[in-house]
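Only one structure is covered here, and it is reproduced in the block below.
Taken from a larger complex, these chains appear in their original positions, while the remainder are omitted.
Naming follows writing order (A, B and C), and every chain is counted from residue 1.
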Amino acid sequence: MTSTQEQTRTPDATTPTARPTGRRSPTAAGWHWALLALVMAALILWPLVALEARMVDDLPGALGRLAEVPDLGRTYLDTLIIAVGSTAVAVVAGTGLAWCLTRVPKRLYKAMSLLPIVPLLMPSVASVQGWSYLLSPRTGILNQYLRGWGIGSGDSGPLDVYSMTGIILMAGTILTSFVFMFVSASLRQRGAELEAAAAACGASPGRTFLTVTLPMMRPALVYSTAIVALLALGQFTVPLLLGTPDRIDVVSTAVYKVSADYPVDYALGGALALPLLVVGIAVILVQRRALRDERRYVSVSARSRQVGLTTSRWALVPILGYLVVAVVLPLGALVSVSLSPFWSGRIDPSTFTLDNWTSVWSNSNTVDAIVTTLFALLLTLVVVLPLSYLVSVALLQRTRVPGVVRLPIDILGSIALCMPVSLLGFAFLFTYSEPPFQLYGTTAMVVVAYVTLTIPFAVRPQLSALTAIGPEYSEASRVSGAGSLGTALRVTFPLIRSGLGVAAALVTIIVAHEFTVSLMVTSPTRRVIGSLLYDETVNGSAPNVAVLSLLMLAVTLVGIAISWVIAGGNTVDKI
Amino acid sequence: APAAAGGSVADPNEGGGPAWQAVVDAANKEGQVVLYSNSDGVNAEFEAAWAKAYPGIELVVSKYASGELTTKLDAEKGGGVAGADVITVSTKPWLEANLNVLVASTGPALGKYWGDSSYVYGDGKYVLAAATPLGAGINTEQLAKLGNPPVTTYKDLLAPQLKGALGIVPGTGAPAAEQWWFYAAKEMGGDPAVGQLADLQPRLYTVPATLATDLASGEVAVGAYNIKGTIDALAAKGAPVEFVTLEPVISTPVTAAVVGWAKNPNAAQVFQNWLLSPAGQIALNGSGSLLTPLDLAALGEVPTTMRSIPAGATVVDGVLTPEQKTWVTDLWNAKMRLG
Amino acid sequence: MSEVRIDRLAKLFDSGGVRAVDDLSLTLAEGQLVVLLGPSGCGKTTLLRCVAGLETPNSGTIEIGGALMFGRGGRTQVPTHRRGIGMVFQNYALWPHMTVEQNVAYPLRVRGTARHERSRQAREALALVECEALADRVPSAISGGQQQRVALARALVARPGLMLFDEPLSNLDYRLRAQLRQQLRELHRTLGFTGLYVTHDQTEAMQLGTVVAVLKDGKVEQLAEPASLFSRPASAYVARFLGIGNRLELARDPGGLWAVGGGDVRIGLPAAGDLPGDRFDLYLRSTDVSLAVPGSGPDDADVGRVPGVVTDVVYSGESSEWVVQVGEARIVAAARTGVWPFGSGDRVEAVFRHSTALLYESGEQGRLVESYGVRPSLVS
């Protein structure tokens, strides 16, 4: 506790010296990390540079066309409103739910800890569809009920998902799960003794939460807020599907429209998205600043002791409420639509049929896509988890990585989030199909793309977990004679398992739900389930969308199971 | 009636010499043909018809939006990687710009059925294989509630009863759709009609599929820019919807081509030839959802639902003229408040 | 009003596998500072945590200041923050995200003290523990002993009615410990808080405690004033725990004498006829044993003497220890370094006075034989 420096170094494989006289200077260690930074730069930055280079090629033209885009100011404003709004919803609700979870009676803890994550498993297309069945102004089931009870008048309303509020709440609800996952993993890991100390000082539970628990959760909060903010800035599906009737456009939908036709105006797309990039980098810098002194967030004490917090059934109310809103209702609507011949505005069990399921399932594409998705997921997890672990270690202040290396690693670790995915897909395509990579059509390209996409999600949970455990456990391991690799495997991984679990789960969800980039990087014979769903959304029927959405949910669940195994199984609660 | 597709129609390979037969044999050896498509009509029935005709050659279909599709084609045309063999697209500009990497159809069908067709371009390097007629969909129940205003012409879309009950796909960013509205607006009565349409506060949709869904559920009573196939499929499942062909027909193109870097060049030729033959035309257009560019008479026995592109009908080409461009940005987007 | 009444309290862990607190009853009068002594793992911390409300007991009741805090089979359970306590945690539990000053000021902040006043009082408390220079550091940047002192300052700053100290001075050096002990004495005198104080340091127990409770396996083994606890430990267990380490097993000999440790050595005991049994253990403080050349030395009725051989001399600062083998038994005699000229291998006589020796029924659990020995008069 008296010190904060951790001498984490690159794995032993990189150091042939085995005698005790082996020399290792900090500069040499710095080089290992610099190498890591370079690899990441190639991986992540290259496509972005390639994309922005196309913009720079045609800078005056692009700026001219940018100026011509109608209502450009409004698009940026809407983007901002939606981003800020949904981030606020997500952070407040996610944190609140995570706190409620700590107060849930032990018996119910396990079930309750998993349920709020379910909304994340639903593809956003599915959530949006589900909600549009419930809250379309005319035919939304809830609206019909509300009108039946005399709330609202006429044959439309009172509620409307196809509105700014709808988009914010919808996106906020989906993102809530993100925040919940981060914060709750980090709450689970915390040293409860520190809360006991606050109680012993006379602080009420609420006050304890605000003054002790929450500040110690700061890394998790900051990281999840940053990620959620970037996601909210770049979100696509929800505004695309819900924004059209109210003519709400955000940057990513505008970019999508720009890129929808031949010839694709990359320059304009890049120019449109540039402010996102700038804001994204700003968010990353702010986040670094907010966590300047990581010693302050070591919440897992080495002299710890379990504390049984007081529990209450009331804690179930918000959690169950969230479940109903985010899962039960839309999922229920989705299931019933998947069983109906078509969406008729009514749920009528007498018309239920399994036809949609059989037709989707009998399509050989479906099975192929599921297999491909799981395979790609597995490869991605195998690559991204170790890589992101290294990145997280490099980002720890106590690791003596030179600042000139750490800053780029930090920015690189998040920057892929600052690009609309539709553009990223193009960027990957023309970067990796050209020399020196020429990966087009190979599995490597798929993995590289997924790794780039998911690394921001894999790094942050591990980073906040690593911050919370402090240096002392790995120090104790090293003193016991274990090298960096042994320490990582036997001490650090198990201790940050909740963070690893979150990382793996997030990667799974991202990969399983991804379609925009997948379309571009997969070969035609290898489709993923996300692109099938996208196809069906654009060309197919509502029940088929519902069926595919539910299938995707199932695939995600399988993926989560896989990642659970990779991240080391269910030993989290032992800590 | 779609069952009539295939069956008794002429053998697509009829008239091909031994050279063509060699191509067919090679194609069977290749065993696979990859189709990139951004257009309508390539559905399960279509794939089933192909499988029946060439059980030895697997048809792999990949669907993309125009931008993605053309970017992918651009990426593929340089390097020797697995990719598309044939394409059916609606993006004429790309085809024009890439004539040099397309391969003309070598099969017998082109000469036999398309000899004098105006829909063959670049010496057969690409061919308009079908036209997608777009029209209105109506929800009969909802329309009854509104007092059953007639919906048969473009002008009918402007009926004041439809205020708040009309859905449209404005087609922002998709030139073919914008062109469609350009011509439709002309039929509605020119530029002032756009204002009238806007006054009805139509509900906007991104793609025809979602509009059709909402039409079936009754969220809107009338939808414009609908695809017949989609509406018909819903009606077949019992939805209270009908497709209304608005006259004159305005349709979007489905163009087919063989690409020069095909990994399965022979299968690609066989596919293209099949598509251009009566068998393929019936598979694609037999249900009447799409219109065939050929004379029905020339095709032999065809399903009763099949239709040709009517004379004088507009097939938009997805290339906005300067005049159309101005109309889209200054009038259409402005009135509809589209960004 | 902060008297504490603990009644038949039990806390089991591992679904009953560990009885950390076992049917324990203990009453603290208002203003009393009760020191808890006991071997590692005997339940001291658990007891404190139960009183603080950090642990839910399995049964029993706890009253503080006359109000029921825990009881009625668990149906009454006042949360920690409403019990009006201050606590020094054995593991400090300083908040890593606050500076030292913020840590110390926290109890005041919770009570709504104004910022300025709060800072003043916090610095005052820090000065008390000689840590005012560290006010702006974070806990991870100060040493272990400094952390412990900050934890102490935090517990004291709001002057709660009931203080719970869990080994608050264990990581401090001699000088600092003596000084803080003195300060705690004075604080206790001026503020008059009621307190439970866990320590392993006997000097601390003696100096601070108005009453000392020795725990054994979650039960109170002896509850007494420091002076009487120390002079007459009620059981062999307490005696051993207090470091009275010399034990001579005695068995009645037909001749009226007593055989020592099953060997050849025989000694007499005063008032032997009254003793209620045939086997006893005689406990001697090492400072109560002196060494003499065999045959020399005092000789009166109160004196006992056993012959032995010096096996080791352990130097330990002010005093040294001579280890003497007496038959099977080992006796340690402690005195100022250099007092006796004996070294390893020398034959000596270990001499003690019956008036300072303690006789217990034989075995680990043996009770004190009250009738034996003369109570020395003590100044308290």
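Some points to look at:
FYI, contacts are C-beta pairs under 8 Å (C-beta built on N, C-alpha and C of every residue); 3 or more make two chains touch, one makes a residue touch a chain.
All values reported here derive from a predicted model rather than from experimental measurement.
Taken over the complete complex, the protein chains occur as A x1, B x1, C x2.
The definition used in the following text is that only the chains that are shown with their structure count from here on.
Shown here, the protein chains touch in a chain-like sequence that does not close on itself.
Ranking all chains by how far their C-alpha centres lie from the centre of chain C, first place goes to B. If you average the Cα atoms of chain A and of chain B, the two centres end up 37 Å apart. One simple way to say how far apart two chains are is to compare their mean CA positions; for chain B and chain C this gives 92 Å. Chain A and chain C have CA centres that are 55 Å apart. Counting partner chains per residue, chain B has no residue touching two or more of them. On chain B, the positions that touch chain A within their shared complex are 32, 34, 36, 40, 44, 60, 62-72, 74-76, 78-79, 81-84, 91, 93-94, 97, 164, 172-175, 203-207, 209-210, 212-214, 216-219, 230, 233-234, 237-239, 329, 333-334, 336-339. Looking at the complex, you find that chain C touches chain A at residues 49, 52-56, 77, 79-81, 84-87, 89-98, 106-107, 109-111, 138-144, 147, 154-155, 158, 160, 164. The touching residues of chain A, counted against chain B in their complex, run 69-72, 74-75, 136-139, 156, 240-241, 244-245, 247, 249, 254, 257-264, 341-345, 351, 359, 363, 425-426, 429-430, 433-434, 438, 440-441, 519-520, 523-525, 527, 535, 537-542.
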